[in-house]
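Below are the structure tokens for one structure; questions will follow.
Every protein chain but one is kept in place in this view of the complex.
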Amino acid sequence: MQVHELRRKIVDRLFTIACFGATVLALVALVFILWSLVIQGIGSLDLHVFTQSTPAPGSQGGLLNAIVGSLMMCMLAMIIALGIGILAGTWLAEYGGRTPYGAVVRFMNDVLLSAPSILVGLFIYELLVRPFHGFSGYAGAVALAFLATPIVTRTTEDILNLQPHTLREAGIALGTPQWRVIRQILWRAATAGLVTGGLLGFARISGETAPLLFTALNNQFFSLDMGHPTASLPAVIFQYALSAYDDWRRLAWAGSLIIAVVVLSISIIGRFMTREKFKP
Amino acid sequence: MLDVSEVTGGGIMPPPTLHQGEPAAIPHAKGAWFDPVFEGLCFGAATLLLASLSGLVISLAIGGWPALSHFGLSFFTSTTWNPVDDVYGAAGPIVGTILTAFVALAIALPLAIGIAVYLVEFCPRMLARSVSIAVELLAGIPSIVYGMWGLFVFAPLFAKYVQMPLIMHAAPGSLAEKLFAGVPNGANIVTASIILAIMILPYMATVLRELLLTVPPQVREAAYGLGCTPFEVVTSVIVPYVRRELVGVVMLGLGRALGETMAVTFVIGNAHGFPKSLFASGSTLASTIANEFTEATGELHTSALIALGLVLFMITFSVLALARALLSTKKV
Partner (left out) sequence: MTTAAIDADALECIMQEPPSSSLVMEARNLNFFYGKHQSLFSVSLPVQRNAITALIGPSGCGKSTLLRVLNRIYALYPGQHCTGRVVLNGEDVLHEQKRLRWLRKRVSLAVETQTGPDPIEHDQALRAGTDLARLRARVGMVFQKPTPFPMSIYDNIAFGVRIYHRKTKAEMDVIVEKSLRRAALWDEVKDKLHAPGLGLSGGQQQRLCVARGIAVEPEILLLDEPASALDPVSTAKLEATLLELKKEFTIVIVTHNLQQAARIADYTGFMYLGRMVEFGPTNGLFMNPQLQQTRDYVTGRFG
């Protein structure tokens, strides 16, 4: 009996240590990554990065055009994603979510959520690049919208489902048309959640590379015209990292740091906004 | 028309003068006409979502058809990938994709479970919150950052401290030599798998942790109350409780790993064909597409790449569909 007890204790101890070890290992690896990123990135970060466009190898330059290009495409993508995503999420939560068709839509939304982003790039290439014989920032924005919309849809549906049904009934009991109940009462009550959905979507797409490779391509020069190939941070990083030039590689690190900081900040803000609301 | 006197056979106070078809004294709600329009808009958005996914598959199928019809079934079995001769076979990337994903999962899953269990069962409450949030935030870091780190930091280290010693100490002609053969620059499938594992680790840990938290506290308390050690509680009670969803979460992680592009492309070496040793370079479906698409030479090359995309979609869709089906009971 004692041996059995001892064995149980040992197994449990080992298990606890293993779990703790796993956590430490993972945290160490991740801290290592972030640390490398900061060290390499900070070293390459100076004012030029934000004021000059991407250079030819050997000359000085920055990432201005890439940053601006990314911003433009992400903004446009979010406008599209919010427009479609909020409406679709509202439909799932308020209208047809409980029908078989609604189940199919929800399922497909979830699949799109986790689908490989490079395939979205291929699709938009077929849809918007090939027929028009040219890469463009618009195509890139649409591809990004593809990736952000499922996130917005999901968070919209979730946050609307969290609203107490008495809120709906109180609106309807006054004789309010349903769309006004949704717009003036439900969406207003769910504002924090909807904004978070938008932020999460933005955070996701700001770092996406693959879908931009065949849609917006890249642009060495500064341009505000989205009808032609548009520079973006991820695309520039991809090109520069795999190159043989030292200064290009340094810029790639700077760009990675910028992206990581942006994504982390947005995630933190989004998390902060819904912290209180989600507590039951 | 309703006869007022019919009701309760008596004299209910007569209503304000009502002719048939005339609106009563109260005006109707403003904007009620917009209701069906709004519903239509929402329905349209939802259908657009559905249509776009269908459009994705269709365009992949159309784009890949020339290559598929040209090579037939050999497309899936041939490892030749030669843009010069315009001969393409997907076996190499397919194997590379599945191999890296499974190895990555094999590495990441135990660690993720360990982390999730630690955070839920053992970690002191205050610390648990911060660590959980940290892990969740890390899950959001874009894959290109992992790719960068993999290429510039991990690969050289791996080459120096793992590959070189193994190669040098492998006796000539032995099995070990064959196993460890490869250019010692750290760009091989093992490195790619490790980077992939690190990449999906925070995501899996977060989702697993949330899954473990769905177990009602009463179940946990009952087990502890019987005198079980934490190990027994976890393995005998909690894991079986969420067994179905656990598989679903694993499949989600697998789906992610299969479709990852950037974390892998940087360090896999991009050689076509089957990897011949542990440290050989390889390729995945996603990395091949990413590397070659913009410089594709000719229609058939482009079509072959799109066909690769179709194959990737088929694989990930099956895995993700299965995952969602398993997770349908709990919203994770």
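Read from first to last, the chains carry the letters A and B; within each, the first residue is number 1.
The working rule: contacts are C-beta pairs under 8 Å (C-beta built on N, C-alpha and C of every residue); 3 or more make two chains touch, one makes a residue touch a chain.
Fair warning: this is a prediction, and the values are worked out from it, not measured in the lab.
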Touch as defined at the start, partner being the missing chain; which of A:176, A:196 or A:232 qualifies?
A:176
Among the options A:33, A:87, A:185 or A:241, the absent chain makes contact with A:185
Touching residues of chain B against the unshown chain: what are they?
1-2, 4, 7-8, 10-16, 18, 20-24, 26-30, 32, 35-36
Against the hidden chain, chain A presents residues 164, 166-178, 180, 184-185, 188-189, 191
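Keep in mind that, in the parts below, only the chains that are shown with their structure count from here on.
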Round to the nearest whole Å and give the separation of the Cα centres of chain A and chain B.
14
Chain A contacts chain B in the complex at 8-9, 11-12, 15-16, 18-23, 25-27, 29-30, 32-33, 36-37, 40, 83-85, 87-88, 90-92, 94-96, 102, 104-105, 107-112, 114-120, 122-123, 125-127, 146, 149-150, 153, 158, 175-180, 182, 203-204, 206-210, 213-214, 217, 234, 237-238, 241-242, 249, 252-253, 256, 259-260, 263-264, 267-268, 271
Note: in the complex, chain B contacts chain A through residues 29-32, 34-35, 37-39, 41-50, 52-53, 55-56, 59-60, 62-63, 110-115, 117-119, 121-123, 131, 133-138, 140-149, 151-153, 198, 201-202, 205, 229-232, 234, 252, 255-256, 258-262, 266, 286, 289-290, 293-294, 306, 309, 312-313, 316-317, 320-321, 324, 331
